[in-house]
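With one protein chain held back, the other chains of the complex are shown just where they sit.
Note that the chains are named A and B in the order they appear, and that numbering of residues resets to 1 at the start of each chain.
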Amino acid sequence: MTATTKYFRNVYDTLKTTLVGMRITGKYLLQKPITVQYPDERLPIPNRYRGIHYLEQEKCIECLACARACPIDCIEMDAVRHGKELEWITFTLDYQKCMFCELCVYPCPKDCIHMGTEFAFVSYDRSEFVHDLLSYRGMSRDAKTRMLEAEQKKKAKEEAKKAKEAAKAALKAEAEGKEAAGQN
Amino acid sequence: MSQSTTLPTAAAGTGEREFMLDVRTQDMEVNMGPQHPATHGVMRILIRADGEICTGAQPHLGYLHRCAEKIGENVEWLQYLPYTDRYDYLAAMNNNLGYSMAVEKLMGIEIPRRALMIRTICAELNRIGSHLVAFGTYGLDLGAITPFLYMFREREWMMALFEKICGARLTYSYIRIGGVFNDAPPGWLSEVERFCDTFEEKWQEYVDLLMVNHIFVQRTANIGVIPKAMALDFGLTGPMLRGSGVDWDLRRDMPYELYAEIWKSGCFQIPLGKGERGTLGDCWDRAYVRVMEMIESIKIVRWCLDSIAPGPVIAEIPKTLRVPAGEAYVGIENPRGELGHYVVSDGGKVAVRCRVRGPSFTNLAVLEELLPGALIADSIAIIGSTDIVVGETDR
Partner (left out) sequence: MLAAVLFAGAPQSGTNPIQGLLEQVAPAAVPAWAVVAATIGIGVGITVAIVSVIAMFGTWMERKVSGHIQCRYGPMRAGWHGWLQPLADGVKLLLKEDLVPKGADRVLYVIAPAIVLASVLAAMAVFPLAPNFYFADIDLGIFFILAMTSTTTIGVVMAGWSSNSKWSLYGSMREAAQVIAYEIPLGISLLVPIMVAGSFNLIEVSNDQAGWMGMNWYIWPWVNPFMLPAFVLFFIAILAETKRAPFDLPEAESELVAGFMTEYSGIRWSFFFMEEYAAMFLYSAVGAFFFFGGFESPLTWLVRHQFGLTVGVQAEAWSLGAILLTLTSALTIVVKGFAGVFLMMWLRWTLPRVRIDQVMTLGYKYLTPLALVCVLGAGLWEVFVKGFLPWRNG
């Protein structure tokens, strides 16, 4: 290519490719934008989205499987056992550490910890990112009634047992009395 | 007294631009980064400049060091998976794949075929996404802002696809040891098909808008030339290597998973730099290889979509992983080059050694050689063409 043809080739190429580019950008200028106005309209969030966790507390048995599966140990929980029932003290997830890997969800034997679709978590204070997953503290009402029922049952059982024993004892005493009387 | 000085030209083969100066001037040290729009993250390049011409360059690393390898020796096998997302955050699926394959090799487990298919689809989609960022930000480095946003539009769709299958948009942790976490939700595969159709259309637009644009060609052709021998000497991999015309792709030459089968079916090719617009191995060739690879990836995805069949997506593995003692190295073709995972196990729950060979780190080394002699504006073009992810160079 001689210098002259190269010169005019450059001019031609520049103008042509510029016009081609302008045609493409101009096409999009006239089209409707694809973005959405975020807080007013939102894109749908799929079901599998890995957002802020939620806990089905009733099901949880405090087995610590999720806490053990967590690579960064951001789950902490504590509860007092009353026989079968749990009195919840704390179940926190530290979102300063959490990296939303969902590894805590799979090992759960009761399928009670899940990741929700909520993703915005804003605070003025870092301490608030230690998120409490509990919906209630202490024992649930169901658990309380269950426990009460169990206690009553137990009491009734014990009373019945006692009564039985008392009856037995009375019977025995009676028998003994009779015996004594017979001896006399 | 005026003294004529000839500064070194960029590299052998450029030859076209030679700067003759009549005055001797003082060199200036310019600190490009760690906060600079063109360093793609927190990387710092110390440039010694004579006016607009670089006379020396020194990349400084470590601003994003997060001890990824050391963490690998302290968490359980499966627990390390989320950390692999985070070194090359633009191609997290490929990182998951590489690590999982290394552990699987040690354990000797067989992966169900459907899992392999989904893995391939995800890895190739993520390659497209990564190349979209690479090419888009390359345009951004050269001052073209709009193509970048067009490419992000398609990448957004790709991320929405991943969001549907695994719930996350960037750090997927989806491909796991033994298969994948979840099966694809209903309708997902057909949406991938639609994505492929749309992408091919849009791809032509990127080519018209940026790739063949005369200004773009002028900015990239004959700049930052890496000859074949130099590319091999520096141990470059991926598009950097293929841009220099070296025909080497792990997907074909050391095939893993399904790639041997896919290559045999002949549905995809390995694009190579040809020096069409300038010298072989210049910035334009590297960008060209990336742009062509996107289309090849689409072909691979289509092959998988055609031959996918229902089945299990994860092999039977115990809940607490105990990997047999031994060592394994697996290298896979990341969008940036060879991503190697070397894991050593003593039979316990935790790795003894977990070494990562990142392609960006190796590819970065060539900068020191390429930058001297280039203009400041060219140095931006050269840095952009290496397509580094600083998360991976530092790990």
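Following the convention adopted for this analysis, a contact is a pair of C-beta atoms (placed from the backbone, for glycine too) under 8 Å apart; a residue touches a chain by one contact, two chains touch by 3 or more.
Since we're looking at a predicted model, the values are computed, not measured.
Among the displayed chains, contact with the absent chain in the complete complex occurs for A, B. When the missing chain is restored to the complex, the residue among B:67, B:149, B:170 or B:229 that touches it is B:149.
Among B:46, B:61, B:254 or B:377, only B:377 touches the chain left out of the display. When you scan B:99, B:216 or B:268 for touch with the missing chain, the hit is B:216. Annotation for chain B: contacts to the undisplayed chain at residues 17, 28, 30, 36-38, 52, 139-146, 149-150, 153, 209-210, 213, 215-216, 218-219, 375-378, 380. Residues 7, 10-11, 18, 21-22, 24-26, 28-29, 31, 33-35, 37 of chain A touch the missing chain (whole complex, contact as defined above).
Rule of thumb we're sticking to: only the chains that are shown with their structure count from here on.
Computed from the mean C-alpha positions, the centre of chain A lies at a distance of 36 Å from the centre of chain B.
Here chain B touches chain A in the complex through residues 75-76, 78-83, 85, 146, 150, 153, 160, 163-168, 171, 173, 181-182, 185, 205, 208-210, 212-215, 319, going by the rule given at the top. By the touch criterion stated above, chain A contacts chain B in their complex at residues 10, 13-14, 16-18, 20-21, 24-25, 28, 34, 43, 45-50, 69-71, 99-103, 106-107, 115.
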